[in-house]
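The complex is shown incomplete by one protein chain, all other protein chains being positioned as in the whole.
Order of writing sets the labels: A, B and C. Residues in every chain begin at 1.
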Amino acid sequence: MYYLNISDSPIDVNALYQKLKDPQYGGIVTFIGTVRQWTGNIETRFIDYSAYHPMAERQLEKLAAPIEAQGARVVIEHRTGHLELTDEAVFVGVAAAHRGDAFRWCEYLIDTLKKDVPIWKKETDTDAVRWGD
Amino acid sequence: MYYLNISDSPIDVNALYQKLKDPQYGGIVTFIGTVRQWTGNIETRFIDYSAYHPMAERQLEKLAAPIEAQGARVVIEHRTGHLELTDEAVFVGVAAAHRGDAFRWCEYLIDTLKKDVPIWKKETDTDAVRWGD
Amino acid sequence: MKLNVKLFAMLQEQLGNVVTVDVPEKPTADQIKQAVSVSSPNLQQLIGTSRLAVNQEFTSSGSLDVSPTDEVALIPPVSGG
Partner (left out) sequence: MKLNVKLFAMLQEQLGNVVTVDVPEKPTADQIKQAVSVSSPNLQQLIGTSRLAVNQEFTSSGSLDVSPTDEVALIPPVSGG
């Protein structure tokens, strides 16, 4: 059963990975998004994330359910609040019987999360404050 | 700089993940292969992996170097010896500026590892012992 | 009909957590968005690219069966991940 969470707590990558381990799955693919320092010549100092609760959680459920229905396991956590450089903003993990599926589904989940889940970033760069990406 | 290792020691997923974290990268994709219990109606009890050292390590370097040359970081560890169900057999991680690249390169690395790196599995199933997959 | 519209991100920073707008019965998403932007012409473009959600579901096009007790929200382009 999927595990989905959006909260201000730091993302514990290892704890989330453990949720994906299971004798029925042979392949686990994870995507982890961290706060990057440079985007072209813009230098980021920190990022604040906010979310529309619980709509964001409901959107995650809509993404996860069809993939779980195909026999995989989905673990997604997104952090909100204040994040410093290299802090994990998002963890998306898929465990599946076959690795091709795990890659496809993991990428689909993060791509769709970035389009359809009401979470926003406010990036404080050295030159300006920017919303979005 | 890449980190590549083939050894009998258990794979420490969290320690390997930490090697990929860096302010210059925003996206980290990892593939972890674990020992699966069922393959169709064949039940696996345990797997023993062996490798041709140091040719296997050299092959990994050949895979990792061109990807690192494009600005990403590659971490690969393969375990050899005796593995039980859910034990990690392989960790392949790529950190890159853009997540699409990280997905593509990570999948390329595990696909190519499975074809060109001299590592073998001897699978002890409940009904028979099988080499390869 | 008066609707309370929840706001987020940059819209929230500029206009507060909620704005109350006056719209016809069974309004379209565009009518609600226009009612929000009337008072904030400088945010017109951002509101134009925002999506409307009713009771935490994105709306599709056409008139909305929405009443003042429903939870209406204006969702600026998201940027999680």
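Quick notes on this structure:
The definition used in the following text is that a contact is a pair of C-beta atoms (placed from the backbone, for glycine too) under 8 Å apart; a residue touches a chain by one contact, two chains touch by 3 or more.
The shown structure was predicted, so the numbers you read here are calculated from the model rather than taken from an experiment.
Every shown chain touched by the omitted chain in the complete complex is listed here: B.
Among the residues B:Val13, B:Val29 or B:Ala51, only B:Ala51 touches the chain that is left out of the figure. Listed here are the chain B residues that touch the chain not shown: 33, 49-52, 54-56, 58, 78, 89-90, 110, 113-122, 131-133.
Definition applied: only the chains that are shown with their structure count from here on.
A straight line joining the Cα centres of chain A and chain B is 22 Å long. Centres computed as Cα averages put chain B at a distance of 48 Å from chain C. Among all residues of chain A, those that touch two or more other chains are 33, 110. Looking at chain C, no residue sits in touch with two or more other chains.
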